[in-house]
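Note sheet for the following structure.
All protein chains of the complex are present and in place, except for one that has been dropped.
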Amino acid sequence: MNEYLVNIENERLSFFTPAGEVKALNDVSLHLREGEVLGIVGESGSGKSVTAYSLMGLTAYPGRLIGGSLQFNGHQIEKMTEKEMRKIRGNEISIIFQDPMTSLNPVYTVGNQITEVVMLHTNKNKQQANERAKELLTLVGINEPDKRLKQYPHELSGGMRQRIMIAIALACEPKLLIADEPTTALDVTIQAQILELMMELKDKLGMAIIMITHDLGVVANMCDRIAVMYAGKVVEYGNTDDIFYNPSHEYTKGLIRSIPKLTEKEHSKLVPIEGSPVDMLNPPAGCPFAPRCRACMKICLREMPPYTDISDIHYSACWLLQKQEYEQAQKGDA
Amino acid sequence: MPKNKLSLQLNVEDFLPASDAEKESLTVMRKSVGFWKDGIRRLKKNKISMISLAVIIVVFILSFLVPQFYPYRYEQQIRGSENLAPMQYSQKELTAMEAGEDVFPHILGTDNLGRDYAIRVMMGSRVSLMVGLIASCIILLIGSLYGSIAGFFGGWVDMIMMRIVDMIYTVPDILIIVLLSVAFDQPLKALSQRPGFQWIQVIGVNLISIFVVFALLYWVGMARIVRSQILILKEQEYVTAARALGASSGHIIKKHLLTNCIGTLIVTTTLQIPSSIFTESFLSFLGLGVAAPMPSLGSLASAALNGLQSYPHRLFAPALMISIIILSFNLLGDGLRDAFDPKLKD
Partner (left out) sequence: MMENKNLVEVQNLQQYFPVAGGKLFEKKVVKAVDNVSFGIKKGETLGLVGESGCGKTTTGRTLLRLYEPTAGKIFFDGEDITKVNMLPYRRKMQIVFQDPYASLDPRMTVGDIIGEAIDIHHLASNKKDRQDQIISVLSTVGLNSEHANRYPHEFSGGQRQRVGIARALAVNPQFIVCDEPVSALDVSIQAQVVNMFEQLQEELGLTYLFIAHDLSIVKHISNRIGVMYLGKMVELADSYELTFHSVHPYTKSLISAIPIADPETSRKSKRIVLEGDVPSPVNPPSGCRFRTRCPYADELCAAQEPEWREVSTGHFAACHHLDKVN
């Protein structure tokens, strides 16, 4: 569908390691419109980062896309060559990573790293690129841009480095910014600054953001839509309000129940999700969440649940919904 | 959104709740693998290491077992059989064979004193291996003790101990060996007259000097490696946890630091053995090794230089043996390092 900026359908991706095939993504589908913010929520092993990297064609060896369609801005990503991908990386689609210290090159100045991107994708010469770099630094809220351009990453604080990363990512005004846990390594007060900055820039430049995180508070704040992932599958997708106030999947419900809320006045016990995360080398045959699910049924252990629509924009992969439909169909017959 | 239409193959029973047992059957813990089993499994997969190990075993059999059954002895001089070529028989032996006696062939010929060369090469390997192993043990003991103390206590202790190590590095080893040989000569000769000390004569003053020098000088490399390992391990959180439990320093060194070093120690020692063997070989080559008639691969090679034109095999045999021993130990050591290196853990 052309109305979507990003449209991933039934993506399958596996890592072929010496220990066996790790099915990192097992039928992932999600979409995003221009100017929207999509949050991908999940824990370690859920596949959220893998999904984003695959959209940029950055899947690390020994990973390989084995199925599905990835559409971005009119391109069919899975069919593009490396050369074609390079043209759009940094240009139409950018990414900022979790740890700014390791994603910035320590031996180049900050200014150098920004101008590198500018000159790669535009016809600007060194001087013009420098001007653009200064513009960007101001855009991301760094004062004294002249001085900063000449500094090295280790001379800057964590928050500053993340701003530099954002500046590099926005240099060519991409349509989509992928933010892979951009504030997990930062202090809470710095996180607030960075998130505020990202929202400002989103409005200014009209770009879409895919926000990958495990922090439900961050997505509640920033995102229009949320995809909840577990063990390589999108288990629920919907508007932010849908997900928080009308969660359907047991995992989503479990997550929301298990985080302590700062604003609650009474002390209530946390309701944890029992069990441990899935061993990705040996995933269960049916729904990956089945062993930990309170409402697990026999069929959940055997077969992967299909997606069921709850509303136009809210769907979930759960046999319970199928059970409801089945029962309603039965009643209809009777 | 993409979704699958309801499959008509479902039935009511599928929607019954699953029992706990059914759920648990899906979460099975993987088989337990200990550190050693895991490492050995990895080592077995490494073909080169396995071949090296096989070669080493063969060398050991040749050096220690075969001489027990060999018809010739290394110091046995057979009159009339001097300077035989490989597989050649002397006049005397030919006559004996015609008379019906069984004469074991000289596979590598004999040397200029009529001693069977094959047994001398085998004995030479034994000496080289033993020197290599004993020297490596000395180095391991002294080096790891020194290094772990320096690494664990840090501060002034570490600084002084490491400066001593630096000084030892600058000492010229050959010079010390020569000096010690000269210095020890008389006292050891006197000692060897006493009952129970005859072995000193067999081994020779030179070899004893070599051992002393190994104990004095060559452990510094091991000390440095162990110290750097200990420095890293010392900062690990499980060491802090042990301290928080009230463990004493000795307990921590023994239970946590050294055990986590063992992988490195084994690998370093395995790689130290060929180095020691090589050192002994070249010292023997220079005439500073075992006393005659006890052969060493190095002294055999040295003696072979004289008749190199006519009897080239006398040099090639020991040289080849040294190369095989050193190469095998090096390859095995590399394999061990790959197998037990925690960084390569999956």
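Letters are used for the chains, namely A and B, taken in the order the chains are written, and counting of residues starts over at 1 for each.
The working rule: a residue touches a chain if its C-beta (ideal position, glycine included) is under 8 Å from a C-beta of that chain, and two chains touch if they have at least 3 such contacts.
This is a predicted model, so every value here is computed, not measured.
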{"item": "Missing chain: touched chains present in the view", "value": "A, B"}
{"item": "Touch with the omitted chain, as defined above, among B:Ser19, B:Thr259 or B:Ser323", "value": "B:Thr259"}
{"item": "Residue, one of A:Tyr4, A:Tyr152 or A:Phe244, that touches the chain absent here", "value": "A:Phe244"}
{"item": "From B:Ala241, B:Leu305 or B:Leu320, residue that would touch the chain that is not displayed", "value": "B:Ala241"}
{"item": "Residue touching the undisplayed chain, where the options are A:Lys83, A:His154 or A:Lys265", "value": "A:Lys265"}
{"item": "Absent chain, residues of subunit A that touch it", "value": "43-44, 157-160, 187-193, 195-196, 214-218, 220-221, 240-241, 244-245, 254-256, 258-263, 265, 267, 269-274, 276-277"}
{"item": "Chain not shown, touching residues in subunit B", "value": "29-30, 32-35, 236-238, 240-247, 251, 255-256, 259-260, 342, 345"}
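Going forward, only the chains that are shown with their structure count from here on.
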{"item": "Subunit A-subunit B separation of Cα centroids, rounded to whole Å", "value": "53"}
{"item": "Footprint of subunit A on subunit B - complex, ascending", "value": "1-4, 6, 10, 13-18, 22-24, 26-28, 30, 346"}
{"item": "Complex contacts: residues of subunit A adjacent to subunit B", "value": "9-10, 17-19, 29, 237, 275-276, 279, 282, 284, 290-291, 295-302, 306-309, 315, 319, 322-323, 325-326, 329"}
